[in-house]
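Only one protein chain is missing; all other protein chains are in place.
Chain lettering (A, B and C) follows the sequence in which the chains are written, and residue indices restart at 1 in each chain.
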Amino acid sequence: MTKKIGILTSGGDCAGLNAVLRAVTFRAIRGYGWKVYGIHQGSHGLLERPVHVTELKIETFTAGLMRFGGTILGTTNRGNPFSYPVGDDRQDRSDEIVEGFHMLGLDALIGIGGDGSMAILRRLCEKGNINFIGIPKTIDNDIGLTEKSVGFMTAVDIATEALDRLQPTAASHDRVMILEVMGRDAGHIALNAGIAGGADVILIPEIPYNMDIVVHKLKEVTKREKNFALMVVAEAVLDENGRNLTIADVKGKRRYGGIGHYMAERIQEMVGAETRFTVLGHVQRGCQPNAEDRILASSFGVYAVDLIAEGKFNRMVAWHNRQVVDVDLADAVSSYQAVDPNSTLVQTARGLGICLGDK
Amino acid sequence: MTKKIGILTSGGDCAGLNAVLRAVTFRAIRGYGWKVYGIHQGSHGLLERPVHVTELKIETFTAGLMRFGGTILGTTNRGNPFSYPVGDDRQDRSDEIVEGFHMLGLDALIGIGGDGSMAILRRLCEKGNINFIGIPKTIDNDIGLTEKSVGFMTAVDIATEALDRLQPTAASHDRVMILEVMGRDAGHIALNAGIAGGADVILIPEIPYNMDIVVHKLKEVTKREKNFALMVVAEAVLDENGRNLTIADVKGKRRYGGIGHYMAERIQEMVGAETRFTVLGHVQRGCQPNAEDRILASSFGVYAVDLIAEGKFNRMVAWHNRQVVDVDLADAVSSYQAVDPNSTLVQTARGLGICLGDK
Amino acid sequence: MTKKIGILTSGGDCAGLNAVLRAVTFRAIRGYGWKVYGIHQGSHGLLERPVHVTELKIETFTAGLMRFGGTILGTTNRGNPFSYPVGDDRQDRSDEIVEGFHMLGLDALIGIGGDGSMAILRRLCEKGNINFIGIPKTIDNDIGLTEKSVGFMTAVDIATEALDRLQPTAASHDRVMILEVMGRDAGHIALNAGIAGGADVILIPEIPYNMDIVVHKLKEVTKREKNFALMVVAEAVLDENGRNLTIADVKGKRRYGGIGHYMAERIQEMVGAETRFTVLGHVQRGCQPNAEDRILASSFGVYAVDLIAEGKFNRMVAWHNRQVVDVDLADAVSSYQAVDPNSTLVQTARGLGICLGDK
Partner (left out) sequence: MTKKIGILTSGGDCAGLNAVLRAVTFRAIRGYGWKVYGIHQGSHGLLERPVHVTELKIETFTAGLMRFGGTILGTTNRGNPFSYPVGDDRQDRSDEIVEGFHMLGLDALIGIGGDGSMAILRRLCEKGNINFIGIPKTIDNDIGLTEKSVGFMTAVDIATEALDRLQPTAASHDRVMILEVMGRDAGHIALNAGIAGGADVILIPEIPYNMDIVVHKLKEVTKREKNFALMVVAEAVLDENGRNLTIADVKGKRRYGGIGHYMAERIQEMVGAETRFTVLGHVQRGCQPNAEDRILASSFGVYAVDLIAEGKFNRMVAWHNRQVVDVDLADAVSSYQAVDPNSTLVQTARGLGICLGDK
């Protein structure tokens, strides 16, 4: 029987989302003869009346859409449907979304999201009796039970490229260069890019730092070893007073250049070396997906459709030991994956002599 | 006690070799205070008298050498030391290499190589009582017991980038574009890049193809779906008469543009569409390592030195489920890893509707 | 009065064509309120009945089309409308094209093309009383009266990048690496990329070479200076017997890997160094336009529309001394621009010690 499935992208965008949409569409149409409806702006498209959806077809993707960053469906930060902003107030509008889904006569929903949106989607689908499959995407790589999520390695590539570009200018001017990268509460991008880009110091939220240790390392590096230093700091690293500068603004807006700016001032003063910082920002999100993210996105998309064909729901697709597998959605949602201080990469960083701020 | 270790790069070069050298050097010097000697041109440096080695130091790497392709030690195809070309003859010169090693007073040897050179190095070290650790590198990804080897994903990036560039010109001219990629007897680069780059047809040596099926697919694609098609073919794919065109030359030299050229002529004739081909060649080897290969190289290098510190030898470092581990060298050498026709990526390719030539 | 203008892309595709379409469309609509019709597959779209055109609008370009290689209008090699292939015969179908143009009620035609298509379009427009403006594009940079044409510098970037990737693998294996680049009868890509990519030898059709001089240089380089060499050869360079290998095939098809392949065999034999070659092929055409080509494309497109508004026709836009200007179309068409052996770049190449084969 011909099924109709919906698909949406939720939360912050990243590289590889269009590749997931393509894989789902190709598999559903070519493999099963189903119809695929792309829901606009996360679940918000199901709130609108008429519902805001577009049928995804083979020709949607023939001009090479897979290669582009972002998502043609749009995404939204407008907020949790269970507590949706209405004027200055908040309201539970989840019923309308469920209604929208059923108005379309959809058999199942595929949600591409990070851990936040995945939890909300799970709750929504449980409430609305919606057959749901989750596909993990996040540049932060903080979703548990999967080795990797769509968008992460591309973000690492971009941050690494920035370090490659900062090194020659640091060396030409005897400078300490600080790169602030994204990653929310996790240090995965900072750790990976720091190793790949030849950083001397990497600060991540999972490993508390001691400023004297950082300063000592930078002095040693710039005085004995070479005339410059590179330092990567994850956006969620706290300042010396324990404040998270990305959320320090009173109005709830994220401050820009929080910890990178802070560190640059402190390092310049304490190390006595000319110090500059760069906040990489949204270029980590919007760029073209690298080969790995496209392969991952393609594998996830195909497998998600196959799960629907088998009637397996409430699952999240995951990457494990060179294979796509599926895991329980509830388990995945409740497993947060920070950087493990005993992981191979932390040991690699220490083994290279990179200072992580704690010793 | 201060150890002295040797390191060499062997076989075809790939991206990430200098990153391994750096990681080994940093770990050995900073972690243990050892000395590291780089042996030039594979094991050949130990054949020369005086032996051709260079001490690797921290400052060898401070200008950013990790980011460059190739290997500063050079490598060699001059051949198997057990059957070394001497004039028109061949001779067992393995004793001289072992002698060279011991003349240097080295405590251990790290060999970075593919499956061919790893097997030879293993035999050499066994014979010469040399403490050996292997680090897997190959753009072909055909070494068993490790999820990935240094250099592979960068080669996939380059091949994918080529497809990204071929698509617009194919679409502008209503053409079938064929990309011949490396990979020796394995189809890993072709399969990965084909999925990532949006190929319509991927031919790999592990899956025999039927030309009528290929032609049928290309006709369908170019007539019904879009005005062009992309096809990837691994260099070791046989022609319709079962010949391997990379080794068809009588003098033992590899012919250039073997199967890609062959396919272009056949497809143009049988499909009736203008067909062009590109043989990517050595740009897949010499480019800068991507972030993933640098991380892998760094992790392998650090871990290899730690194995020496622990006195564990005859091991190959490997990547398994997000960690570096070590496996028995003999097992690794005897485990060839072709593309598994039941693997996730083959299923992904089929799920996307990519024709693999067999159905 | 609201005008209606047509635009077409003709001849081999290159990077930057979509950027020209965008600039013309933006200028015509936003600046003058005109309508723009994109004609498909070169002038062929005017041959079809109904004529094959698409209205170009602002929204055609909002998703970032400017950044993509190729042309959304397609182009064609189907041939000269004055001698159009009909079965095995040829026929003058120019009247039909002129008719198609007037059926659309167009006020003017903008043709983006190289010197070949520009000459044909000029003849066509003269015959059909069509108001014509030409915009020069070609990766070959062989159009006279303009300092640069759309697509050239991007092709140089790609060829340079290939040399950057070939160098490390050449150095790792003591090899001579030969890169064959496009350029038709001109050596501009070879000369520019050879300088930018650090070649030791550059052969271009404008400067006849002596093989002994080439061999002498390569021996000197690989024996005295470094262990490898890089050589760039333009596709139209003749072999030692004076044959042009790109057109050697009897059936009129271009042979692949002509002079690059030829040179690799000769050099390997005569220099005695391991030699490999790469034929860059269509990746030089289909890639994303670099910043310079997008700026050039944008300036040309805007200016071309302004010329139509002023009622100036039979002009080609051109770049001269930091400005867009317009030149007489007939003059441009008859001015072929090969590499001038006395130009700055030839002197630069000689000044760097690059061998151009003649001394």
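Here is the rule we go by: a residue touches a chain if its C-beta (ideal position, glycine included) is under 8 Å from a C-beta of that chain, and two chains touch if they have at least 3 such contacts.
Here the structure is a predicted model, which is why all the values come from computation and not from measurement.
When the missing chain is restored to the complex, the residue among C:98, C:112, C:133 or C:302 that touches it is C:302.
Residue A:168 is the one among A:105, A:168, A:208 or A:341 that touches the chain not shown.
For the options C:5, C:36, C:53 or C:324, the residue in contact with the chain missing from this view is C:324.
Interface residues of chain A facing the missing partner chain: 9, 12-13, 17, 68-71, 74-77, 158, 162, 164-174, 177, 227, 256-257, 261, 264, 274, 276-283, 285-287. The missing chain lies against chain C, touching residues 23, 26-27, 30-31, 58-59, 62-64, 66-67, 147, 153, 156-157, 159-160, 164, 167-168, 171, 192-193, 195-198, 225-226, 290-292, 294-295, 298-299, 302-303, 305-306, 320-324, 343-345, 347-348, 351-353.
By definition in this document, only the chains that are shown with their structure count from here on.
Ranked by distance of CA centroids from chain A, the top chain is C. In this assembly, the C-alpha centroid of chain B lies 35 Å from the C-alpha centroid of chain C.
Put simply, the C-alpha centre of chain A and that of chain C have 40 angstrom between them.
Chain A and chain B have CA centres that are 30 Å apart.
Within chain A, contacts with two or more other chains are made by residues 64.
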